[in-house]
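Here's the structure we're looking at; comments come further down.
Excluded from the complex is one protein chain; the other protein chains are retained at their positions.
Chains here go by letter, A and B, matching the order in which they are written, and residues are numbered from 1 within each.
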Amino acid sequence: MSSVPVPVHPIHKDYQGAKLGMWLFLSTEILLFGGLFLLYSAYRARYPLDFHTGGQHLDTFIGIANTVILLTSSLAVAIAVTAMQKGNRRLTMICLGATIVFALMFLVNKYFEWMAEIHRGIYPNGPALLKLPDGEKIFYGLYYCMTGLHGLHVLAGAAALAITLDFVRRHKITRSDFSKLENVGLYWHLVDVVWIFLLPLLYLAA
Amino acid sequence: MGQTMEHAEEHGHVVPYRTLIVIWLLLLLLTAVLVYVSTAYHAALSVPALLTVTPLKAGLVFFYFMHLKYEKPFFKGLVILVLGALILFIGLTFADLSYR
Partner (left out) sequence: MTTIAQGEVPAYRGFLAAGDRKGILAWILSTDHKRIGILYLGTMVSLFLAAMIIGVLMRIEQLSVSHPLFQPAVYNAFFTVHGVIMIFMFVLPGASSVFGNFFLPIMIGARDVAFPRVNLLSWYFFIAGALVVLLSLFTGHGPPDTGWTFYVPFSLRTGTNVPMGVFGVFLLGFSSILTGLNFITTVHRLRAPGMTWHRMPLFVWATYATAWVQVLATPVIGVTLLLVIAERLFGVGVFDPTKGGDPLLYQHLFWIYSHPAVYIMILPAMGAITEVIPTFAHRTIFGYRAIAYSSLGIAILGSLVWGHHMFTSGMSDNANLVFSLFTFLVAVPSSIKVFNWTATLYKGAIELNPPMIFALTFIFLFSIGGLTGLIQGALNVNVHLHDTYWIVGHFHYVMFGGTGMGFFAALLYWFPKMFGKMYNQRVAAISWLPIFVGFMMFYGGMLVLGYMGMPRRYYTHLPQFHAGHVFASVGAFVMAAGLVLFFTNLITALFRGEKAAANPWGGVTLEWQTTSPPPLENFEEIPAIADRPYIFNREAAS
């Protein structure tokens, strides 16, 4: 076999490879939430009326508000990526900061939403919950699991965005090497996509 | 394929600001449609709405915000594969659930 000489320590960054790795990771996230969607489908088919009742009870306003917040946060991070590609570092950092603010707003809303339910006794093993029919027990169980798991991902995403913001600040992400920024953006968009499904399933389950 | 640097791909396709904002507005509009149909109408309309509007919203995020429209076919194939697997898992489970 003939050989092609290459330097002993090639320092190369594989933009497509990094993107592939992130998309594969996102695939695992889709299947992670997918398990919960399977459960939701199964139980909804089994307890249609109870799921309807539960969905009506949840605070639709907060659900819609959080949807708008996440959609806008996705816009913000997408603008951040375009801005970096165009060399507009300042806009990138502003948009990343905005995304983080939106993420935190989402989490604060989620906190109040959960607190309201908990005060009404509707939480796992809560007094009011245990008096409800089985289907509603399941509905609220799924509600807490799905929004809880999603909330953890919002938190993780916010942390990742903050780290990314710092990388931009320190010029570790640049116009010619912005793979980390793009990949964090991809992650954030997936968090948004999950919520796009959660909204109708949980809040608009009419 | 291999370790060759593909310069044209290195900087990726740039999605214009305008496109991003238009998509965002579309997403808000679709959300409004979804909410309206779900609250103002019976389940008869809201479930079909959920089944069409929601994937459409998700598709917009995938295609434009996540650049999927501009990526190589492999990435589109990957998303189809993953969603297909999920649908298969749910579908086969219903082979059990629907008949008990």
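General observations
Criterion: a residue touches a chain if its C-beta (ideal position, glycine included) is under 8 Å from a C-beta of that chain, and two chains touch if they have at least 3 such contacts.
Every value quoted in this text rests on a predicted model; they were computed, and no experiment measured them.
For the chain that does not appear, the touching partners among the shown chains are A, B. Of the listed positions A:L31, A:A65 or A:L107, the one in contact with the omitted chain in the full complex is A:L31.
Where subunit B meets the omitted chain, the residues involved are 1-3, 81-82, 85, 88-89, 92-93, 95-100. Seen from subunit A, the chain kept out of the figure touches residues 1-6, 8-10, 14, 16-17, 20-21, 24-25, 27-29, 31-36, 38-39, 42-43, 46-47, 124-125, 133-135, 137-138, 141-142, 144-145, 149.
Here is the rule we go by: only the chains that are shown with their structure count from here on.
If you average the Cα atoms of subunit A and of subunit B, the two centres end up 14 Å apart. Remark: subunit A residues 6, 10, 12, 14-16, 19-20, 23-24, 27, 30-31, 34, 37-38, 41-42, 45-46, 52, 60, 64, 67-68, 71-72, 74-75, 78-79, 81-82, 85-86, 175-176, 182, 185-186, 189-190, 192-193, 196-197, 199-201, 204, 206 touch subunit B in the complex.
The part of subunit B that touches subunit A in the complex is made up of residues 3, 5-6, 9-12, 14-17, 20-21, 23-24, 27-28, 31, 34-35, 38-39, 41-43, 46, 50, 53-54, 57-58, 61-62, 64-67, 71, 74-75, 78-79, 82-83, 85-86, 89-90, 93-94, 97-98.
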